[in-house]
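With one protein chain withheld, the remaining protein chains of the complex are depicted in position.
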Amino acid sequence: MDKILEVKDLHVDFDTYNGTVHAIRGVSFHLNAGETLAIVGESGSGKSITVRSILQLLASNATISKGEILYHGDDLLQKSEKEMNNIRGNKISMIFQDPMTSLDPTMTIGKQVAEPLLIHNNVSKKDAMKRAEEVLRLVGIPNPAARMKDYPHQFSGGQRQRIVIAIAIVDYPEILIADEPTTALDVTVQAEIIDLLRELQQKIGTAIIFITHDLGVVAGIADRVAVMYAGRFVEYGSVEDIFYNPQHPYTWGLLDSMPTLDTNEDARLNSIPGTPPNLLDPPKGDAFAPRNAYAMQIDEEQQPPFFKVSKNHFAATWLLHPDAPKVTPPAAILNRFKKFEQLGGNAK
Amino acid sequence: MADEREVIVSVKNLKQYFNIGKPNEVKAVDDVSFDIYKGETFGLVGESGSGKSTTGRSIIRLYNPTDGHIFFNGQDISKIKAHGPKMKEFRREMQMIFQDPYASLNPRMKVKDIIAEGLDVHGLVKNDQERDARVRELLDMVNLNPEHMTRYPYEFSGGQRQRIGIARALAVDPQFIIADEPISALDVSIQAQVVNLMQDIQKKQGLTYLFIAHDLSMVKYISDRIAVMYRGKIVELADSNEIYNNPLHAYTQSLLSAIPVPDPEIEKRRTRIDFDHKSPFKDDQRLQEVLPGHFLYCSNEEAATYKK
């Protein structure tokens, strides 16, 4: 497969009144053409900052202190603002969480959808509008020709998110970054938008980086998944690896703390105790150690490297070290291992 | 079986309209009736704009209901005066936990003063020592370190703040707590902490909850019975397992079919059921019991088909 984007050892710091916050502490990943990579994590884990650094859309007090972001082998961090503008919205585009604030309320939606074309491509206004209409039909806006002249407030929340997606894909970008695009939406609308993204991906072949905190959404959309905690990836692999053969205790905790419709009401939910660490002063060892029921002495002293679980599946936990004791994961995780074996995998 | 249980809250034909008589009139809650039994957790689910939060706020009298009655322990509290002695008494019995852990605590007050607000209003403590002791006890109950009582809210994480909000509600020893989306602003790993805490306290103190949420899987887990709201009306009400296993209303079916499940195999096979939002209600429809304990918003003829 073609690697179109590769992020290497990314570090991002934020200057605040209280000192430097080390928000991203060495993140590496790649994105293949046409696939969907989901980055899952809690608020403050750094998932949004990671993808915003790709387009250099960080706040003014942020600095990328180390790392490379290679787009077809070119380091985006070396590009000028002008060169970046050519990439943004054209080759790599982004959709945000809130469809209410992502649209300009004073501009018709037709113009807003056509705008990226007029900026990046040498097309006539007429052609751009024609294309905008096509794309609006593609994202499922009924009767697009007539509705192009409408303003954002005349659309429902779900339709607005469709329009936001239309703007992002009007130039058929190679990469679409979706930063919690369904979090602000109702469940039924969320399901529609996810179906739409999957459908669009098949039609135009865009690779998607999907940021979310909702594991249910991830299961529905991702080819590969990366789990993020306290500014680092803790585990990444195919969607089956992460859901049926998770290795990191944090991934266990996430999968276990969410009730599904099948969860027995008499059973207690397994919660992860405590709160994430303060990244002003990141812990020396594994950042998850203080909340980890399987923490070992080494976790408090040294950051675990990535251990290879299978060909594309890696997890940063000392539990995978050959000398580590064998631990029994929570019952719900053991059920997932069973399913992994049914699917033909070899669970640990 | 339901009839033997004691009803704590009974809502009868509640209507809550806003901007009455103006072109932008909103019927946020439109003729809603239901009973909540003592000691149970009653889940109220719906999407944004369904009127679920408004229902909660009307019951606790943050709004003055447009029409209808709310009985609390047999007493009609829908018309009692906003600042009278009856209201003060009522304010001790019913409390609320709010959605946003960042907006629900006054940023300028110390945690102990936030928690003790109810104690002060109702004169439940005689002096500062007693007040501090009670605050410590409450902090302990919600698994927070009592040493932190002199700190300010912004020093706490979202989950900790939500627990402070719970302690504030518990301070006046209420019988009934309305939890208005108490976990939807929290991270997944923190949600379970708060839900577990709420259940522990319920067991210990024999509380009754009205749990309002849009996340059906969490509501199903925590609730004994669930009412599904849509555009200001309850469209279906039943035991939580019954709602899940045997949803009758098309909207409930659509809602259930849309819930994402953290399992790729299930997600691959999932088929979404669309719901036609154009004309959801007909004039001859009303909420009626079609199966024992299972209420559905439907016409008499439709009901007859289920009753067979």
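For this structure, a couple of remarks:
Think of it as A and B in the order they're written, each chain with its own count starting at 1.
One rule holds for everything that comes next: contacts are C-beta pairs under 8 Å (C-beta built on N, C-alpha and C of every residue); 3 or more make two chains touch, one makes a residue touch a chain.
Just so it is clear, contacts and distances are computed from a predicted model.
Missing chain, UniProt name from the options "Heme exporter protein C", "ABC transporter permease", "NADH-quinone oxidoreductase subunit J" or "Beta-ketoacyl-[acyl-carrier-protein] synthase family protein": "ABC transporter permease". The chain that is not drawn here is touched, among residues A:F96, A:F307 or A:F340, by A:F307.
Considering A:I54, A:L176 or A:M296, the position touching the chain not shown turns out to be A:M296 (whole complex).
Between the chain not shown and the residues A:G274, A:P330 or A:G345, the one that touches is A:G274.
Looking at B:V32, B:L144 or B:L287, the residue that reaches the missing chain in the full complex is B:L144.
Residues 57, 60, 62, 83, 87-88, 91-92, 94-96, 98-100, 103-109, 114, 117-118, 121-122, 143-145, 148, 150-152, 154-156, 160, 165, 168-169, 172 are the ones on chain B that touch the missing chain.
Looking at chain A, the residues touching the absent chain are 14, 16-18, 21, 59, 61, 273-275, 278, 290-302, 305-308, 314, 318, 321-325, 327.
Simple rule for what comes next: only the chains that are shown with their structure count from here on.
We define each chain's centre as the mean of its Cα atoms; on that basis chain A and chain B are separated by 32 Å.
Within the complex formed with chain A, the residues of chain B that make contact are 47-48, 157-160, 187-193, 195-196, 199, 214-218, 220-222, 240, 244, 254-267, 270, 272, 275. Chain A meets chain B in the complex at residues 42-43, 157, 186-192, 194-195, 213-220, 239-240, 243-244, 253-255, 257-261, 263, 265, 268-273, 275-276, 339, 343.
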